[in-house]
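Worksheet: one structure, shown below.
Of the protein chains in this complex, all but one are displayed in their positions.
On to chain A.
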């Protein structure tokens, strides 16, 4: 297959929330920008099916932000950095109103509600904004690998227009990795394209990762459904299979309690406490939340329905590519990371950033990375760093997916972790990695790369989880149930075949310095 070659100043890989903001910020610096997306810019990524309410704190009086940051920093259990929190709050506050030409914000009594945007409309607006700003969008164009220059800096990427079966290379002065997180094939809503592609490409190019042990957040959903829109569950009551009400209260502990109940048997949810006026407007607040119930003839406010937990991986987990400067550059010169492709340890610490912090991070880190990338315009001679793939498949797509799901999804293994279980899971993932790393799985290159990325991400996560011999935030070790004050540091993970985990004693900006 002959390759089409494109040349640009900035290549953004991934067209979700962070990628769109990166592309828009870069093109506004007056450079040429290509935004390459595996699926479609506007429907791909976890924002498009969600409805993020960004971290939204007014600048005045200044105590408001100081208080918000101090509270959030305390919950981060020593791993977050107040300076980065202050940056995303400020950038989010200044940015969202600029979307007004493309998103209809509701104004009530003279106050415009900028904080929360509904996903499909938000991402449709982001696409319109990117096109208006002059970004060249390539939909249905998965990237396979980065290319590097002789000096080790990034030189672009290779991929394919999958609907045309046309291979391409993009020669770029800089690359923003905005490929989202990795859901370990859990069927989390909207996460189909979130296979950790950016982690694999970045680490293969020499980048490292941070926070990979914090990859085990879960969200409730009706069984066999991916509908993890969870607002209504803030009113939920839960019951066992014989109808006894379980002692599970909405709040931060709900996941752990639900997981324990699910390990004992089926769990049923009842939303009878949702006030009638809210029930009535629900289809117009979260239309996708009501769709699965409608289609099964269930009235969730009247009928009890069975629920499950969907793993969020690094999506509402916090692990991702380590960034080394204010522009979110990675250890690979010219390679920047944004959104869930980047670590959110800086803003969330050891607990989930949830929708509010994560969307504020995506919007902010996207713009910083886009601007940082726009300042490196020099196109370099590229050498493709792809692994040579040969031989016959040893595993099928289904076998790989099943193996990952079996090790990474059950809360019994991944929420309540132990040395022995983590080692068993890692042994299996290492075996799968050995079988797929340089052999084909399917007949499609992009699909195989996504499988490899998810297996690699599972291995990084398990290695980090083994190393952190304590319980901190979402990382719970049944064999080390207590917080260890000597492990109040980040863990940096690197390497493809040989995975290394190193403690990183970063100095966070003290709160008082803000």
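Quick note on the criterion: a contact is a pair of C-beta atoms (placed from the backbone, for glycine too) under 8 Å apart; a residue touches a chain by one contact, two chains touch by 3 or more; residues count from 1.
Here is the rule we use: contacts and distances are computed from a predicted model.
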(request) Out of "Succinate dehydrogenase", "4Fe-4S ferredoxin", "Polysulfide reductase NrfD" or "RNA polymerase sigma factor", flag the one the UniProt entry gives for the chain missing from this complex. (result) "4Fe-4S ferredoxin"
(message) Tell me which of A:53, A:134 or A:440 is the one touching the absent chain.
(response) A:53
(request) Among A:36, A:117 or A:373, choose the residue that contacts the chain missing from this document, as touch is defined above. (result) A:117
(request) Give the residue, chosen from A:281, A:392, A:482 or A:513, that touches the chain omitted from the document. (result) A:281
(request) Sort through A:162, A:304, A:375 or A:437 and give me the one touching the missing partner chain. (result) A:162
(request) Tell me where the left-out chain touches chain A, residue by residue. (result) 38-40, 42-45, 48-49, 51, 53, 104-106, 113, 115-118, 120-121, 139-140, 162-163, 187, 189-193, 222, 224-227, 231, 234-235, 250, 273, 275, 278, 281, 283-288, 290-292, 294-296
